[in-house]
Structures are given as C-alpha cells and as structure tokens.
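Note that one protein chain of the assembly has been removed; the remaining protein chains are unaltered in position.
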Amino acid sequence: MNEEKILSIIEQIRKKEITDEEALALLKILPYENIDFACIDHHRSIRTGYPEVIYSEGKTNSQVKEIAERLSSNNKVIMATRANDELFNFLKPYFDKITYNSLGRIIIIGDIPNPVTEERVLVLTGGTTDIPVAEEAAITAEAMGSSVDRLYDVGIAGVHRILSKIDLLRSANVIVAVAGMEGALPALAAGLVARPVIAVPTSIGYGANFKGLSALLTMINSCAPGVATVNIDNGFGAGYLAAIINQGKRSL
Amino acid sequence: MNEEKILSIIEQIRKKEITDEEALALLKILPYENIDFACIDHHRSIRTGYPEVIYSEGKTNSQVKEIAERLSSNNKVIMATRANDELFNFLKPYFDKITYNSLGRIIIIGDIPNPVTEERVLVLTGGTTDIPVAEEAAITAEAMGSSVDRLYDVGIAGVHRILSKIDLLRSANVIVAVAGMEGALPALAAGLVARPVIAVPTSIGYGANFKGLSALLTMINSCAPGVATVNIDNGFGAGYLAAIINQGKRSL
Amino acid sequence: MNEEKILSIIEQIRKKEITDEEALALLKILPYENIDFACIDHHRSIRTGYPEVIYSEGKTNSQVKEIAERLSSNNKVIMATRANDELFNFLKPYFDKITYNSLGRIIIIGDIPNPVTEERVLVLTGGTTDIPVAEEAAITAEAMGSSVDRLYDVGIAGVHRILSKIDLLRSANVIVAVAGMEGALPALAAGLVARPVIAVPTSIGYGANFKGLSALLTMINSCAPGVATVNIDNGFGAGYLAAIINQGKRSL
Amino acid sequence: MNEEKILSIIEQIRKKEITDEEALALLKILPYENIDFACIDHHRSIRTGYPEVIYSEGKTNSQVKEIAERLSSNNKVIMATRANDELFNFLKPYFDKITYNSLGRIIIIGDIPNPVTEERVLVLTGGTTDIPVAEEAAITAEAMGSSVDRLYDVGIAGVHRILSKIDLLRSANVIVAVAGMEGALPALAAGLVARPVIAVPTSIGYGANFKGLSALLTMINSCAPGVATVNIDNGFGAGYLAAIINQGKRSL
Amino acid sequence: MNEEKILSIIEQIRKKEITDEEALALLKILPYENIDFACIDHHRSIRTGYPEVIYSEGKTNSQVKEIAERLSSNNKVIMATRANDELFNFLKPYFDKITYNSLGRIIIIGDIPNPVTEERVLVLTGGTTDIPVAEEAAITAEAMGSSVDRLYDVGIAGVHRILSKIDLLRSANVIVAVAGMEGALPALAAGLVARPVIAVPTSIGYGANFKGLSALLTMINSCAPGVATVNIDNGFGAGYLAAIINQGKRSL
Amino acid sequence: MNEEKILSIIEQIRKKEITDEEALALLKILPYENIDFACIDHHRSIRTGYPEVIYSEGKTNSQVKEIAERLSSNNKVIMATRANDELFNFLKPYFDKITYNSLGRIIIIGDIPNPVTEERVLVLTGGTTDIPVAEEAAITAEAMGSSVDRLYDVGIAGVHRILSKIDLLRSANVIVAVAGMEGALPALAAGLVARPVIAVPTSIGYGANFKGLSALLTMINSCAPGVATVNIDNGFGAGYLAAIINQGKRSL
Amino acid sequence: MNEEKILSIIEQIRKKEITDEEALALLKILPYENIDFACIDHHRSIRTGYPEVIYSEGKTNSQVKEIAERLSSNNKVIMATRANDELFNFLKPYFDKITYNSLGRIIIIGDIPNPVTEERVLVLTGGTTDIPVAEEAAITAEAMGSSVDRLYDVGIAGVHRILSKIDLLRSANVIVAVAGMEGALPALAAGLVARPVIAVPTSIGYGANFKGLSALLTMINSCAPGVATVNIDNGFGAGYLAAIINQGKRSL
Partner (left out) sequence: MNEEKILSIIEQIRKKEITDEEALALLKILPYENIDFACIDHHRSIRTGYPEVIYSEGKTNSQVKEIAERLSSNNKVIMATRANDELFNFLKPYFDKITYNSLGRIIIIGDIPNPVTEERVLVLTGGTTDIPVAEEAAITAEAMGSSVDRLYDVGIAGVHRILSKIDLLRSANVIVAVAGMEGALPALAAGLVARPVIAVPTSIGYGANFKGLSALLTMINSCAPGVATVNIDNGFGAGYLAAIINQGKRSL
C-alpha cells in the first residue's frame, strides 16, 4: 500500500534512520514506482471489484493457466475471453470454480458477483449470427456485477419484432446493440428510448460488408443521438462499458 | 425506317439498278448504320414515349437551349436536370410550355404525360435535407408518366413516423428511398412491404459519412431482400428506374 | 385477426365484462402486439405466395433441417441458399420433394410454383466464372414464380456476342446482369433496352478487383439510366428483386 | 395524453356515443397515431426534461426562428447547434431569454436547468484547436442538466499535463475526450480511470489525417476498455450521451 | 465468309429464288449474326496469328484439356496461363508438342512462331520475387512472335545495377517493368529511354503494400511520361500488349 | 560532346600535358558529369525530335515565358500544357509562331512537325465532358509527329455509336480511350480490335465516382487484353505514349 | 527545482514543522506536480537549446503575436511555421530581430544558433513544386543548429541529376527526401548512401495521387533500408527529426 510506504519513509526520516540523501533518493522515484493508480496493470486487468480479464487469443493454454493462477490469488473472479472448448478442458483440473460459456467464448474462474444495482443492461442483436459477440458482451457485464436482459434477432428488416418488446427497451438503463450487415439496429434503438446505446459492429455479412467496416460506418453515422461505437466484434469492450455505465460511480 | 431501306435495296437488286459490288457495299455497312436500336442516342435521351433528358450541370445556358430546341422538334416533353433559376430564366423566352421545379432542380419543356398505369411510385426521405434528391426522382417519374406519392422525413431515428403511414407504403408499387447519414431507410421500407425498393444514398451528413459513401455501403449491405442501389445523389436514375418498373412492359 | 380482436374488446366494453382499467390495459398493448404486418418474420422468410428462404451459410446441417421442418408445415415451397452437396445429402431423407441445383447452390423443398405472369426475367453473365451467382439469381426468381431466360458469357470484351442475342434482351421484362472484373455488362445492357437492369457485382477477378469492390463501383457509376445494384455475389437478392418487379403488384 | 384519449374512447363506447364501426376505426389507427413514444419527433428534438435541439447548419435564419418559436411554446429550453453570430443577431429580437456561446456555436433559448445530479461530466481536449467541438459537447451536457468540468490541451505529446490533473479525472462520472491528429487521448484517459470515456475524433490535423478518419480509427481501436466513439466533430452527440449517462435513469 | 454469304443472298434475289419477305428476313439478322469482327471470341482467345489463350485458374484439368483440344484443331499454338505441374502432367499424354515453363506458369501447346520483327521486348524486374510475373509476360510475348530480353533484380534500391545495363534498355523497342514494394522501377526506366514502358505492379511486399495497391498507385502516378499500367500480377496482359506494340500493324 | 571530351583527355595523357593524378581526377567524375543520357532534363522535356514540354499548372506566367524562351533557342517546337487564355495572351507578344488550343488547354510555340509515319492514332471519348482530356492527348500526339483521328461521345451506354465507326477503329495503329463515370470504353475498344489501347480515366462523374478512382479501377481490371492505364485526367501522358508507340523506334 | 522542494519537505519533517498527515499530503501530489520533465510544454515548443515553435495555421495574427511575446522572454529563438506575408508584416513592428523565409513559410524571431556539429543535413526534392515543404524542413533544421545543404529537382525521372551530385549525398549525415507524385526519391537516396533518410510525401501531383496518399504509401513500402516517413507535407517534422539525429545526444 502506497500511503503506508510513504508514511514509513516519513517515520524513517523522523527517526533519523535514513540520511537526507537516502530520503531524497527514495522520494525521487516515488512518482513512478508508487503511484496510487486505480489499477496496477490496467491493460488486461480491471480495478478492484471488477474481474481480472485474460484475452486468450494468441496465448497458449499454459500461458493462460499461468496468468490465471497468478491472478486468482488475490481476485475473486477471473474472466478468459475468446476461449474455446480445448482451453476450458485444459484449465478445468486446475481450478475449483470454473465454468465455460461456449456461445460467448468466455471462461469464468470464481464467483460471479451479485448485481450491485437494480438497473439492467439490455443486449440486442440484429440477427442470430451476431449472438456470439452479444454473449461476450452480456457475460462480461454479468461478471462485472450487472443484471442483463437479452433480446436477439430483432434487426431492422422486421421492425415489428423490436416494437413488440418495447417494454424491455424502456426498462433498460443501458443498451448494447450488436449488428452486422447494414448495422442500423443501434439507431433504431436510440430512436425508441433515450438511454445510452453502445453499438457493436460485427464482421457478419458478405460482399461489400468488408469485414464489418460497412456496419461500423453506419453506426458512427447514426443520426439518433445517444449512440457510441466500439470496435468490430468487440463484445468484451461493449459489455465492460455497459457495466461501468450501469453501475455508476457508486460501484467503484 | 430500316425495313424500308432494306426493301429498297432488294428492289434495286431485282431491278438491276445496282451491281453486285454496289449491293455488297450497301449491305456491308448495314449492321452499323441502320441498326433498329431502341434509341438513337441513349446516353442522354430516352426512347420514344419517355421525355428526352438533358443533364445541365457543366453545360452553358446556350448549349442547353440549343440541345433543347433540337430535341423539341420531335419530342412532346423534354427534361433538363440539375438546372437552376438562372438557366430557367434564360430558357423561358424561347419555349412556350416551360416550368421549373426548383426543389428538384428540373426544368420541364412541354406537357407531362398522363399516367400510363394506376400503380403508384412512393418516394421516401430520411430527413428534410434529402428532399432535393427526392424531388429529382419524383419529378422524373412523373415526367415519364407515373403517379407519385411523397413521404418525407421518416428516417430510422423516429420509426413511429413511417409506421403511422404504413397504408401509403402498402399501396405503392415501387418505392424510392432517399437517405443520407446512416442510410437505413431502404432496409426499413423493404422490411415493411414486399415491393421493389430503389435506394438512393445522399451526400448529406458530416464526419465519417464521406460524402455519401457510408450511406451507399449501408444500402448495398441491406439485409432485407428487395433493395437495389443507385449512385449517390442520383435522383434522376432512381426516378427513371422507378418509372420503367412501375409502368411495366406495356408502356414501351 | 386484428379487427376481430378489437371488435371483441369493444363488445366486452359495451357488455361491461371488463372494467375501464382492464380495457385500457388491453388497448395500450395493441400497437405492438397486433399490428397487421404484411409479414410475421420478414428477415429470412418472404410473405405468402413466395417461398420461405433459409440462408444456409454459417448454419449447421441440423439447424437447417430444424428450420426447414418448422417452415414446411405451412409453406408450399422452401429454399435453402448457399447450400452444398453435404447439406443436400443430409436433408434428403427428411423431405419428400427435395431437389438441389449445385451450380446455384440452392436446395428446393416442395413444388416450384407455376409462373404468375407471361413476362420473363433474363439473367446475363460477363464470363463463365460468374455463373454460380447467376444461377442463384435465376433459381430464386423461378422458385418465386417467374420464367427465366439465361444468357451467359456475353461480357464487354466481345460485344458481338450480346448483340447477336438482342432479341432475347428485347423480350425481357427485367434483366439481371452479373459480372466481375471491370463490371461493365449492366451498363451495356441498359444501353440496349429500356427495361430495369439489376446489377450484381461478383468477387471474380484478381489484382485490383479487390474482391468485387471495383465491379461494384463501376456498376454504381453506370451512366446508362435504368441500372441499380445489389451486394457483391448477392444472386439471391437480385433474383428476389427481379421476381417482385416481374410479377408486379398482382402477385401479392 | 394517450391514456386519456383511450379512456375517452372507452367512455364513448360505454355511453354508446359511437357505433362499433366508429370505435373500430378510432382504435385501428391508435397504434401509429397515439403511440406513447418517448419522443414525438426524436430526430431533432429530445424528450421531456431535455431541451429541444435544432441543427442549424443548412437551415435559413427564418427556418430556425420558425422552428424555435413553435418549440418554445411547450419547452423550457431550446438549443440551436452549429449556429453563428449572424443567426444569433437575427434571433435575438424574437426571444426573451437567449444567449450565444460562440466557441461551441450553440444558441440557448430559455433557462438552462439546474443540475439533476451531483455527478460531473469532464470534457478533455488534446489541443486548443479541438476546443470548439469540446464546447459543443460541454454546453449540450449543461443544457441537459449536467455539471461539466473542462480540461483542455492535455494531449498525449505532453503526458505530464493530464497527469497533473488526475484528481479531476478521478472525480468525473463520465469523460468526453476530444482529439484530432493521432487521437490517442481517449485511450490515455481510459487507462487512468475506470469511468466511461466518450471519444470524439476531430477533423483537426493535416496530411494523412484524412479529415478525422485517422483519429476515428485510432479511437475505435483503443486497447483500453471503457471507450466508445461518436462521429467526427460530433460534439453534440457526445455531450448528449454524456448527459444521459451522467444523470442515470432517475432523470427521465 | 461474310461477303460470300451476302453475295449469295444478292444472287438469290436476282435469281428470284427468294421472295422480298424472305430476303428481308435474311438481311435483318445480318447485323448480329454475320458481323465480320476481328475476333470470334475475343474474351479468352486472340485473333488469327496470335496463339489462343486459356486462363487455367479456376478451371478443372479436364475443362482445360477439353478447351485445348477444341482450339488445337485450327490453331498452331495454344497457351494455358496460370498453370501448374499437375495440370501439365495431366495434359502431356494428350498433346504432341507440349512444353511447360514453370517459372512463368505457362503451358505451350504447338510451335512458338518465329519472330515477326527484329525489334525486341525487354522485361525488367525490381526483385527476384517478381520473376514469376515477369516470366508470364516474357513467354506470352515470345509465344506471340516477339524476341524478348530479360533483365531481373534491377530495382531502385541499387540504381547502379540498371545503369550498368543501359545498352540493353536502349536497344529495346518496348519495355515491361515488373515491380512490387514501392514500384518505382517503371518511372526509372522511362526516365532513361524514350520507349513505351508497360508497368506491372506485383502483390509482392508486406505491410502497407496492400497486395499490390501501393505499387499500382506508384506506377499510375509516374512522373516520367511513357508509362502505362496493367492490373496487379497481370503478366499475361503486359506481355500481350508488349507484343502487339512491338510487332506493329504489319503483324495483323 | 562526350566522346570528344574523353578523346581530348586521352590526348592530354599521351602528350603528358597532365599528370596521372590529374587524369585520374578528370576520369573519376566522368560517370556523372558526362553521361551520354538520351535527355539532359527528362522530367519536363522530351528528347531530340520531340517537342519540349512545360507543365504550366502551378507556374506563374513569367516563369512559363522564361522557360519557353530558354528552350526555344534550340528546339523547333515547345508545348505548354494545362494552359489558359490568360497565359496565351501573356505569351503572344514574345513569340512569333504561337497558337493555343483552348479545348486541350495546350499552347504550341513553333512548327508542328510533319507526321513521321503513315500510321494513325485514334482518340476516343465516352462522353462530351471527356473532350478536354482527349484533346490534350490528341494535340500532344500531333505535336510529336503523329496523325490523329478523333471519335468522341461513343460510350458504352449507346454501343451502336462506336460500332457504326468500326472502320475508323480498324484503321488505327494505337487507340487512346478517354472515359469517366464507369470507364468501360477501353475494354469495349480492346474487344473490337487487337491494337494497343491506352486508357485514360477522367474525373468526370459524380457520387461514387470518387474523382476518377472508380473509372481508374474499371480500366485496370479490364478483361480485354491490350489495355494499359495512365493517371486520371492525364491526357498528356496518354498522347505522349501513343506517339512513341505509333512512330516506333525509327523516329528516335 | 524538484530536488530542493523534496529536500525542504524532508527538512520540515525532521524539524517537525509538519505533521505526518501534512507530509503525506505533500508527498502524495509529488508525482504529478513536480515531475522533472524535459519539457514543460512539449506540444508546441521544444526543450532548451532548441527554438520554441508556433504552428501559425488556424491562429489569428494577434494570437501568434501574443504567444511569441510570451515565449521570447526566455527563449533565444522562436519559429512561427506555416506563416505568410500578412502575418510577417503584422509581427514586424513588435520584434527586433525578425526575418521571414517566404519559400518555407517560416518566421524566425531572434538569432539562429551557430551549428553545434560539423555534420550536415542534406535536403532533396523530386521536383520544383516540392520546394516549399523542403524549405520548411531546411530552415527548421538550421534554426535548431544544423548546417543544411539543398539539392532540388533531382527526382527519379531523370536519375542522372542525383548521380551527378553523389558527393553531396556522401558527405551528408542525415538526408531529408521530399517528393510527391510517385515518391520514389527516398528509396533512390537510401540505395546510394547508408545514412538515415527521412521521407516526406507531398500533396503535389494530380489524379490518383490522392493528396499525397500515393506518395506516402510508396515511401512506407520502400525496399531500401534506412528510410522512415513523416506525415504528408510535414516539412517541420522532418527538419526537427533531422536536426536531433544530426546533433546527436551531445546537443541536449
């Protein structure tokens, strides 16, 4: 703990256990070594209260295991995203509480926290092929302590489907809208309710979809206010953002 | 007339008014000189029954006048697209029946034909800024003999607006959907009724709209079947296509 | 039926079988629950009279079978697009009338309807490699009740080939023009006859073709009026649009 | 009010003031005419409690005045975005309470509401040229009832500047990060605190910036979770989204 | 032969063997049926004097064999481009004179013609990885009757290499310059000698080369006059063009 | 003259007028100082026999005059491309023989040479708006000593127009095909005759033409062999290349 | 000074002038408040020894004046880049030593330092239109204390020009190569000498140059090692980088 370390230096100064020069040397490196940052390693992990996250793609099974073991010592819950069956079977013997959501390709080690708010996240998809990305978002938000509703296959080409569920939209605090092809779902949702809509383009589609670029541009150009967009297929990013919006500052 | 010309050559042969060599020479150039093409000059004009069209942009007032005078000798109605007030005032003294639709930037010389079918074309826009392109489409279709309904400012961000007019959509034979920004209107329309939807992306929008490219990609990627797309801001092309679909083969 | 339901509520009100509050509750959900939409699920299926369509790519054989069985209960004909031999062999034992067109990669379950109009759709290709996409279009239009003519390998690099078949072009009500490489075929066709031309870019080609983008841009920029474009390789979309144009409003 | 209208119809039925047919006719149009949508016209306006918004660009001064007068009858505050001095001077005589923020190019008609929450929005910019877009965001959020802090010119090229203000970042509930050139500011902010970061690329920059495309791509590719992106230069969209996140569901 | 056919119709007319109506019918189809086009099927083959060409990629071995057999009946030499060892071994038993150039991936069936001119084509490459495309060009030109010199691995990064061979450049009538990566070789060559330079971008390179797009743009932007560009990796097209330039009109 | 200079050094050596060291110093700089390059300054000028060329765009009138005066001392003919009326009027007083082609924006100072060959260059355009670029090509080729035929407004949308002039195509030795919009003219021409076709995309068009990029891609993807492409609107480059092809090696 | 401040806190602790809590509070903010960064404001200025830089574009004359006055109090030399005559005339009365290089669009206030090393920077351009960008680079390097040689108009289309000056290349320590159009100059230079080459693409060119994108891609794809690229037209960036390379660590 940072404060303790500083206090101990102060004490050493007072007790004259260290010279001025030694104190100066210790304090000069303080800025960088001991910064009380919210997160020790923010790149892959998330600050206290949220699960640690391992991005599995491009890592060997052993590497994931090793990282997970190190993290599990002082974290209640760990997520491994972009996982697969093989990785799950590899990890299973090493951890007590471990579950795998194959649709969302996420392994959870430890206990998913109880929801920290009564507000809810709603995850929408335009088609059935968008579901893996949607599940990545949904499970991420759940693992971070949000309650999540799912409403799939309600794309623009059959507008009656989303309208028939408008109560679900109205009861949501944050909406994640996942869509490929022409990607108009987020604008449709933002036109129906005035809550934040996190748009996730997917690489689903063919021809001039250009691996999600077309859907990305559609979402960025949304004429309905209240929409912001994350990277193509980035379900994790959307779920993370939905959770921190949904839980507000109180959760931190 | 082609047949007459060929018959006259046959007669000349029979009457021995021409030698074999002369007949051969005449007949050899037949393929190219006398082809009974639907249109003499298809690039800017349209075959019999449809108005001749002059694309005014990039032409001087005098050039437009000259072409219009030449065409008006054997055409009942002539359209000048991408026109402006100045051109209209320039042309007015030279033609008897001449009107100008400033919204659609089209000058009509002559009489708009009576509708050739009871079926109707419906022109939609996402926003009010798309109206000039929509009017170009609507007036083109009217000048070609179609009845046209207009329904403007019914974009995706307020889906109730188009739903409240669903009877108009259902009564249409062909739909022209004009939209900029995210360009989702054609897919919305095609999801509501099973009639052809001609999508017109507009260069309206800002930021990552890239002068209509984003809307174009959205429309090309439409997941609702029944949609096909014309060039950015190409109201004329959409209106022309709508008219020939609406009037069927009977009109030719 | 909607009207009946509303009338029954009116009756219940008159007969005082329900309170004001109960009537209010029933009527408030009316908008979404009972909308008399043309299609129940438009995304993958097509309204009465047209076959139901399953997009097979990305679905397991079992998933396709399950959907097909559910749809076949109240549909005369079902299409599975982007199919393959393996899927066909898998499905064969489960359905009585089932055929597979391997060129167009389409499985048909049930009876193709008799043509609903004497007008005909003409499908053109620029080269032989464009044929699979063209067949997808042709069979789709046939399965929806249109008569289809085919004219393949008549691209711009040998313009005499399409000219020698000009009667076929003149007899067509709707033209589908499928082409890769430089993609000039739709403009050529639209320059020859004044009927709707649906342009389908294909991903055929190499180098700077960029998987069909070049052909797509060519078609969108067509200077001949009467052309509109669908997505790269989207034979189904072109065939569907050709059929609804060809059959007119009468068919619905 | 919707419920009242339905109740009045129920009463008319009970009192037999209308026939069954008349009741049916009234109730059939209910879905579209009377839907209790969050917003009557969501495209340009915002639901009760939030100001109505007029996008001024591309509208004449008279058009803006006319719309503003119509809206001001039943709205406490109206915003006109992308305004300029000329428009402000034109409008001034017609409205009592009217102010103009020239940096953010926003005219406010009426009273800015008191903040509805103690939480705060923080608006950051990478450079001084990004300030107009940032002010558009800040004033939008304020006009919608949020308290806003501003921290400008703290881009990545001098990382000590943002670090020296880390307390401001930590006290924010929502962050709007506006940046052009390489656009790395949102990722930097998201790496420092675990609150939602709304990224706004600006068209500031030269050469390969391509009018903001480069900054947009950077932001979409952010490796720090918690970032979502709006359109290039879309300060209004970012401010609107920040406000609805900041105020939570309570405010609606 | 066309002239003969027309003459025979003329004779039939004179001899009254056919009626006017019959003559008209025969002559009306003349334009399309009998046009004396330079090439019967120009798409894949090349007119008399030049070899017929089969583009092998995407064709089965049997298809290539079948086409080759049909063509070999009235052609002295046939080329199959984009071939491979397997295809060559498959074809060998069926043809007497057959050779395979594995570097250029071209199979030649029949006798390569003697050069029709003393002028020479020079094929350059920037690096060794460009050689397959260069060989496709060289062998194509040779098979069409041109003498070809080769000068490989003389790219811009070691400008002394091409300078040391300037006599070879000066003696060339046409130059084909094949290069990937930054693609500056054609401009370098065009700056040294005033003869036509056909630029062939290759997909060689990595990173921002974008499969040859970068080299293509460089070549199109060449500031040295005398350069024109063919498609990425299109060695055949460059070799064909070089040959028809080199041989002049005399050869046709 | 190079040889003379070397011979004089040899003589100085023999006569011992210079020491070994002096001889070495003189000979060491030989490579760069005295290289017998075809052209002294190839960037803007063209070797002996061809006119010197000044690219006027971006130069002041005085700069053009100065360069022209310097060049005219030892050149029979000088061209200034991308010129305008103002420049012509400025230059007129200073030069005896000076003419201005306003369509092609080229000023000629001196005498256009007599044609050096009986072969002819044919310049085609798709539309009338492509004519300025075509004239730049035509006049450049004429100024370099080629005879040029012009055939304008023969684009793909009215294929009968080019067919009716097929004799002109057949008599050409080199074809320059200038086209905007979909840019299919070069492929059409190359499909009709087996002579070199130099394709010039123009920036004419609107919407998704992207200032000529679409036409450029079409031309690069041409499926007809015999086509190579120069930069957008680069009439000079096409005319220069046509001339050196047309005149063969004899002219140099 | 940082160390002094820390020492004074240590002393206060020792002397018990502050409590533990007060010491903790002081030390906790140390990281951000007192970091001994090389530069106080690195975004627009440059650390001691180098001139302060003002990017003038987009700033009013008064703003530039104000910033310049503030900076001149403790800087020997200040540069204003992207300046123009009007700005220079505005600033002249306010500063003693002020000069304007109109070619490079740079105003210098104060004394250009004497060179800090004998090594030299060489600035090359492909054409004459690249000179403004080159001058921006050259003057920047000079103002930072480097000696600069200039060698202009030595592009790839006339390779003999750069070869004739090879001694200049060999004597350079760092090369800045500025080029538009096809942008091959940096690779040519890097192929001749093994010193760092900083490539600057310019927006010079037309057609498919796409405002410098083509030249940028060429330079990034350079096959000669030793080349790195800065933004389009970014002469300042290249000159700055050249100076810090040229002067080595000794100069800081």
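Going in written order, the chains are labelled A, B, C, D, E, F and G, and every chain counts its residues from 1.
Methods note: a contact is a pair of C-beta atoms (placed from the backbone, for glycine too) under 8 Å apart; a residue touches a chain by one contact, two chains touch by 3 or more.
All values derive from a computational prediction rather than experimental measurement.
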Which residue among G:Phe88, G:Tyr206 or G:Phe236 touches the omitted chain? G:Phe236
Any idea which of D:Gly145, D:Gly158, D:Pro196 or D:Gly235 touches the chain not displayed? D:Gly158
One chain is left out of this view; which of D:Ile10, D:Ile54 or D:Ala184 touches it in the full complex? D:Ala184
Residue positions on chain F contacting the omitted chain are 2-3, 6-7, 9-11, 13-14, 16, 20, 23-24, 27-28, 30-32, 34-35
When the complex is taken as a whole, what residues of chain A touch the one chain not shown? 31-33, 35, 37, 39, 41-43, 57-58, 201, 203, 212-213, 216, 231-234
In the complete complex, the non-displayed chain touches which residues of chain G? 37-39, 42-43, 46-47, 50, 53, 119, 170, 173, 191-196, 198-199, 216, 220-231, 236-238, 240-241, 244-245, 248-249, 252
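Assume only the chains that are shown with their structure count from here on.
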Name the chain pair with more contacting C-beta pairs, choosing from D-G and C-F. C-F
Express in whole angstrom the distance between the two chain centres, defined as the mean CA positions of chain E and chain F. 25
Mean-CA-position distance for chain F and chain A (Å): 60
Within chain D, the set of residues that touch 2 or more other chains is 31-32, 35, 37, 39, 42-43, 216, 231
